[in-house]
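Handing you a structure now.
Shown here: the complex without one of its protein chains, the others still in place.
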C-alpha cells in the first residue's frame, strides 16, 4: 500500500448512500476527528469522503470523569461520554468551518430520550450544509439511553422511525456490537426507514490498575476500539450486509487501505476510520490513496467493483 | 512479574469452586492445551491449578475445514470446530495420562443436542479421575447447537439443568460473550444448578484475504481470542461476578500474572489461560509464580484476599 | 504543526532510567515554544498502539535539533530507550500551549519534581533573557536531580531537595518554597508530580503569585480531537467545573483554574 499512484487514469471512487453522494468511501469516524478543524492543519480535508462529527446532544454536555482513555493490546478504551457543545453552539460555532471543508458533513446525534433525539434532528435539519445524520443508538458510555436504545430491535426502530419523520436528510443508524444478533437490529432500523446502517460502535470493555486496585477509567467501563476489534467488526458487517437492502457503512479497527478493502469486500459501501486518526492523523488520506492504487493495480474503473465481492 | 520468589514463606494459593478444591487458581483453558500431554515436556503439570480439556462430544469429530487459524492484531481467530476423539476414546486413551498429572482435570463438554450433552456427561461421570465438567454452551464454531445454546437464557438453563440432574461432578457453565447481556445468562444457569460459570469463550470474528477475495478461514468466521479481547472479557467478568452468587472463572487474553490479577480483582475466583500457551507454553506456570510473588510483595497470606477487591 | 519523520541523532542515558534523545527536525526546532510537547510514535505495528507525549526539553535552531528528556516508566519508554542512532521516528509537533512569559523583567521561580525539569530547561532559555531565575529542583535522591549543573552555568540560582537527603535539603522540594515566595516573585513555573503541583499552587495562591503548571494526562490524538486528555478546571457556570484539553488548552495551565481532585491526583 506504500506504492505511489502509477499513472493518472480516471478512477471512480464515488459511492452513493441513498441520496447522499460521496466522492470516495472513506469517512472520518465520530468522536475521533473533533469537528474537523484540528485535522485541517495536517491534511486537505476536501480529499475525504466525509466527516462524521462527535455526537451532538440537545444541551452541552461535559462528559465523563477522568481518566477517560487507556491503551489496551492493539486497542484503546475510551469513556469520553457524550462531551459536546450542544446543538445550538454546534450549528453556530462549528458548522461554518465544516461547511467550508469541501467534503460531506455527517452529524452524529445522541440523546437521553426519544424526544431529545427528535429535537436534535429537527434543529439540525434547519441547519444548512449538513449532508446526512448518523443516529448514535449505540454509545456505551452514558448511563441512561445510549446503549439501551440500540440493543433492542423495537426501541432501535422506534428511535429511527421518530427521527425519520422529522427530517429529509439521509438517516444512518449507528449500531452497537454489544448484542446477540446485530442482524435483527439492522433489519429493524431498515424497516423503520433508515437510509443506511453504520457499524460497529465500540465494544464494552474494562481495564484495571492492579497496583491501585481501581478501574483505569473514571467511567469504570469504556468502549474498546482499534485494530483489536477489527475481526469482530468485519464479521458483523459481513452478516449485516447480507441481510439488509440498505447500504452498510463499516468500521472498527481500520488502519490502512488493506483493512478498508476487507470491509468493502465483506459488503460495506463505505468505511469510517476512527482510532487510526490518533496513531497517524493522515490515516484517512493514506487510505483514499491506497484504494486508488488498488484500483489501478487491478485495472478496475470503480470502487463499486469491490463492494461485496467476497467469494465464500 | 519477573522477580524470583523472595523467600519461602507459606502462601495459600488454593481456592474452592463449590466442592472442587484447586491448589491454585490458574487453569489451562479448553482447546489450547490439548489433553495435557503435549505440555508435559515443557513443564511440571502438577504445578497447575488444573487442566481443562478440549471439548468432548459423544462421537469423534473431525472439525472444520482448513485453514483453521489466522493471526489478528494482538489476537487470533480459530475455527477448529469441535475436533475431538469422542467420549469413549477420550476416557480410554486420554484420561490415564490426565489422571497421572497431579492436577485437577476438568472436562469440557459439547453437543449438538440436549441429549448429546446429557449422554456425554453421563459417560464422563462414570470415568474416575475427573474433578469437574465445564459445559461448553458457547462454541462459535459449530453450525448446529454450540452458540445457540448459550445465547438464550432459557436454552442455557435447560442444558445446565439437564446435565446437572445426571452428574454429581461440579458443573461449570462456560458462557459466550456474543450476547447482549451476559448477566442474564449467568443468572439463568445459576438457577439451573450450575456450580460455577466460566467466561468468556471467543468473540465471533472474521478476516479476509484481500488478494484472493476469500475468507482467511475455511470456516468463514471464527472465534477471536488473545490479548485483543481482554478488556471485553474483564468487563463481562466484573458484571457477572457482581450479579451471581456462584464462583466466576475468568478468562480472555490473560498473558501474565498482572492480567490474572485484573480478573481476580474484578471478582474471578480462578482464571483460565488460553492463547498465551501458544506464545509461551510455560505461561501458566509463570502466572502461578507471578501470583506467588505478588502475595509475598504485598504481604498477603492468601490469594483469596485479592478476589473481588476492586474499589470502584 | 505537521506530521514529521525525524531522525535520531543521539540518545544517551544520563541517570538511572533517564535518557536524553536528540532528534533532527528543523521545523519543530524553529516553531517550538517552551511548554509545548511532541507526540512520538514508538514503533510500527499496533503494540504499543498510541503515541507517547513528551515535553520539548531544548531546541537548537541552528542545527535543527530537538531534545527530549525522558524517564523509562513502561513499555513505550523502554522501547524508545533502545532505539539506535539513525533510526527514523514519527513525530507530531510542536503541540499544545506554551508557558507565558511576561515582558517586564523580574525574579521568577521554577519548581521541578523529578523528570518535571524537562520543559523548564527550555523555558529557562527564554526567561534568562530578561529575568533573574531561581530553580528549586527535587527528586527522591541525588540520582534523580537533573540538569542542575547546566542551569547553574547558565546563571540560574539552583536549590536542591532530595527525599533521602543525598543532595541538598532533605525533604520535599516544596519545603523550600515558602522562603522563596516570601522573598517575592513575579511568577512561578512548575512541573512535576500532581501532589507537588497541588502544594505549589496552594502556596502561590496564598502569596498571590501567579503560577503556571504543566500537567500530564493520558492522550490519544494530541490534537484536541478526542477529548481523552481532559482535566477538570473551575468554571463560573454550574456545575462549577468544566473540562479542558491538556493537549490543546494545556499542557500549561494557570494553577488557579485546575481542580486537584482525586481523579487528577491518582490517574494519568
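We call the chains A, B and C, going by the order they appear; numbering starts again at 1 in every chain.
By our rule, a residue touches a chain if its C-beta (ideal position, glycine included) is under 8 Å from a C-beta of that chain, and two chains touch if they have at least 3 such contacts.
Note that the structure is a prediction, hence the values are computed from the model and not measured.
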- prompt: So which of B:20, B:58, B:73 or B:175 would be touching the chain we can't see?
  reply: B:73
Message: Touching residues of chain B against the unshown chain: what are they?
response: 31-34, 38-39, 41-42, 54, 62-63, 65-71, 73-76, 78, 80, 83, 212, 214, 216, 218, 226-228, 255, 275, 277-282
Task: Could you list which residues of chain A touch the chain missing from the display?
output: 73-74
Field: Residues of chain C (touch criterion as defined above) contacting the omitted chain
entry: 45-48, 75
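Here is the rule we use: only the chains that are shown with their structure count from here on.
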Message: Closest chain to the protein's overall Cα mean, using per-chain Cα means, please.
response: A
Query: Looking at CA centres, what chain is most distant from chain C?
result: B
Field: chain C, residues touching no fewer than two other chains
entry: 46-47
Task: Any chance you could list the residues of chain B touching two or more other chains?
output: 73-74
